[in-house]
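Heads up, one of the protein chains got dropped from this complex, but the rest are sitting where they should.
On to chain A.
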């Protein structure tokens, strides 16, 4: 089956700091050869620790920032600001994004109705029709239009604002919606309402979601496939059940294991990683996870493991996997004991 969204070798480095001559002194390796496919109607969850490049990937997809390298295509049509590619404005009709901070992403001086009707008008829909659609959408996201159309963002609760943001993203009638921590700031009782809404809308409008979240339980519930990022790279991806039940990468295993049990009386044996996620300004050589990995051997500090198949569409990048070309070399090496990094 061909993918609806295909992302190939996406890369973004941010130069930071300036020397005497205005040249950057350091480079943040935010996103490094990220590739993935999303099929129509599926939800891809993206997880990983703070700073691992989830939001940067999302912003690159939307062309809110320009990629250094890589291709983004929808139904085989490639988009970008380079000659021969389809214009970014077209891309944004097909793909929309909802952010975590529901307050910052709404214009405080526009009424709710104006906010939702604005996008479609930019894309050539008449004002009357755009307003009618805005009311329908408000109703659809569970906000009574007669109560809410004239209100301003500060007159809404967090959950209500997030519903408005979802309505606004849907107003363009996109096929793909990127949700970047879209429910993270909401309290659990309200979060459940918005998650239900997202599931209903997905069915009704045949949407495809990219769901970015640090809440691993929510990702498991909402996603069909999951992609795990570490320091700008994808270390593992696959169908949600397979990946959660059988994580292949040592980082994924530690990450999933670190979630406290939600059921009383289940005491857990935690795999406690040493140290914090390292600095993307100077990512470790070889496997980027090696300074924190309990299975690291000499080769892991020298060579970068390639992504190999675990089973079916489940993939990971680690020398421990039998599919890795350097697997035999890895097996023969002694384990190195390493100092916990600071």
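Here, a contact is a pair of C-beta atoms (placed from the backbone, for glycine too) under 8 Å apart; a residue touches a chain by one contact, two chains touch by 3 or more; residues count from 1.
To be clear about the criterion, contacts and distances are computed from a predicted model.
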> Can you tell which of "Xanthine dehydrogenase family protein subunit M", "Thioredoxin reductase", "Molybdopterin-dependent oxidoreductase" or "ABC-type dipeptide transporter" UniProt lists for the chain that's not drawn?
Replying inline: "ABC-type dipeptide transporter"
>> From the list A:195, A:298 or A:333, pick the residue that touches the absent chain.
In response: A:195
> Hey, which of A:16, A:64, A:89 or A:259 is the one touching the hidden chain?
Replying inline: A:259
> Given the contact definition stated above, which residue among A:9, A:66 or A:187 touches the chain not shown here?
Replying inline: A:187
> Footprint of the hidden chain on chain A, which residues?
Replying inline: 49-50, 157, 159, 187-193, 195-196, 199, 214-218, 220-222, 244, 254-255, 258-265, 270, 272-273, 275-277, 339-342
